[in-house]
Structures are given as structure tokens and as C-alpha cells.
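Here it is, the structure, as C-alpha cells.
Here is subunit A:
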Amino acid sequence: MLLELEDLVVAYGRIEALHGISLGIEEGEIVALIGANGAGKTTTMRAISGLRAAQQGRIRLQGRDITRMRADQRVVSGISQAPEGRGIFPGMTVEENLDLGCYTRRDTAGIAEDRDRVFDLFPRLAERRKQLGGTMSGGEQQMLTIGRALMARPKVLLLDEPSMGLAPMLIQQIFAIIAEINTQGTTILLVEQNAQQALSLAHRAYVLETGSIVRTGTGAELLADPTVQEAYLGVA
Partner candidate 1 sequence: AEQNGGSSASGKCDSKIAFFGARTGPNANLGINIYNGVKLAVDQYNAKHKDCKVTLESKDSQGDEKQAPGLAQQLVQDQKVVGVVGPAFSGESEAADGIFDQGGLPLISASATNPSLSQKGWKVFHRMLGNDNAQGPAAATYLKDTVKAKKVFVIDDTTAYGKGLSDVVKQSLGSAVVSTDTVQPKQTDFQATVAKVKSSKADAVFYGGYYAEAGPFVKQLRAANVKATFVSDDGVKDEGFVKGAGNAAAEGAVVTCPCIPGDEAKGTFFADYKKAFGKEPGTYGPEAFDSTNVFLDGIAAGKTSRKDMLSFIDSYDKDGVTKHIKFDKNGEIAKSEIVIWSYKVSGGEIVKDQEIKATS
Partner candidate 2 sequence: MSEVDTTGESAMGPAGGPPEGAAGEPAMGAAGEPAKDAAGAPAADGAGTARQTRPLLEVDDVVMRFGGVTALDHVSFTVNEGEILGLIGPNGAGKTTCFNVMTGVFRPTTGQVRLNGRPLVSRSRHQITRLGIARTFQNIRLFPEMTALENVLVGTDARHRTSVPGALLRLPRHRKEERAGRAKAHELLDFMGIGSTANQLARNLPYGDQRRLEIARALATEPALLCLDEPAAGFNPAEKEELLELIRRIRDRGQTVLLIEHDMRLVMGVTDRIVVLEFGRKIADAVPAEVRSDPKVVAAYLGVPDDAA
């Protein structure tokens, strides 16, 4: 297991958002996490990246316990998150935002290469190198968030609703990109409302309902599961 959650409990104040979930991601996998609004998907992501503390339970990366590690140290260990809600730095240019993505990297050559790759993927970002992140449109910010996460060249990439706010054409592209970077060797944990596509793409998936995992299986299995279809795929 590359990344492993064991019996994880996370709360906001008095409200418990995750009631002890366990999941695992193998090296090289794409794992999808689906669930309704407020199910706790984002909370799971934040717990993994270290933005929220676990009340209980363990998080392990390559067998090493990182439950109490600071968020910035986890980045060094190889976890990178593209946060939900476009956590870009509003007062920095597109270029600077991307540079921050590789804050912990020193390999100048590799960085330059990766930057070119991001600009290839999102030509709009290349066009707007010098525009302040905060003035980009919603979708453009989303591109920037994803691009920046790629810049870290993580072992595990956490993508929280990467398709949110993107135009249909771009959504196709994003999923293609996800598949591509996965084949290049990045392990991915994907949270998506767009369950249809997420499940088609993922090797395995978990269904989260009000803080607990209620179902798991391969992407194809869940796609075919009638309850999943009814609840998340909009198939009436």
C-alpha cells in the first residue's frame, strides 16, 4: 500500500465529519472517492494532506505513520493536493503560483520541463503568465490549481473535484490528463461529483455517505451497481 487510512475520525468542533473510515491506495492506482454533498470527501482529502487533524486513527504513507506530521512535511514526503474551491494565491501571478507548486523541489531542469508540460496542457495559463491569479475566471483558476499540483511531481496526487466549474470540453481534457499522468507513474486519489466519468477512469473506488464508507469495488463494478447508479449517476 502506498497510502493507507485506518479507522480515521475527523471532526469539526462538535460535529464529527468522518466516523472512522479506512481505505488504501496501491502504487500506480487511480482511486475515486464519490459521495453526496457533505459526505466528507473534502474532509478526507484535508486529513490526508494534513490540513485537518485526525481525532483518531492512522494515516500511513509507504508504511510510515504520518498521522501527526505537519502538512508542509507531508508535501516533502510526496503528497500533493489540488484543493477544492481553487486555493490559488490571488495576489501572485500565474507563473509564481506554478513556482510555488515546486517549492520543495530543487531540480531546476525538471522544474522547467514540468512547467512547459503544464503550459502545454493549459495554453490559457501560458497566455496569462503574468496575470494575477485572483483575477482569473473560475475555470481558469481551476486549471491553475491542477497545474500547480502537477508541478510538485508527487507520489500521490489528491484531486478534489477537478472538473468543477470547467466547461464541458475541458472536462474531457482533464480526465484525459489524469489518465495520462497516472500512466506516467503518479498515484491518484480523485474526488468527483462527476461520478460517471470518475468511475470509468478509476481502477477502484469508494463510496462515502455521511462520513462512512458504504461501498467499495472496482470502477466498473460500482458503475454497474444499481444503488450507486440511482444515487450518484442520475440514472432514474
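Simple rule for what comes next: contacts are C-beta pairs under 8 Å (C-beta built on N, C-alpha and C of every residue); 3 or more make two chains touch, one makes a residue touch a chain; residues count from 1.
Behind the choice of candidates: all candidates are chains of the complex that A comes from, given by their letters.
Here the structure is a predicted model, which means the values were calculated and not measured.
> Quickly now, which of 1 or 2 touches subunit A in the complex? Give its number.
2
> Where on subunit A does candidate 2 make contact in their complex?
Listed in rising order, the residues of subunit A that touch candidate 2 are 15, 36-38, 85-86, 124, 128, 131, 135-140, 142-143, 161, 164-172, 193, 195-196, 231-234.
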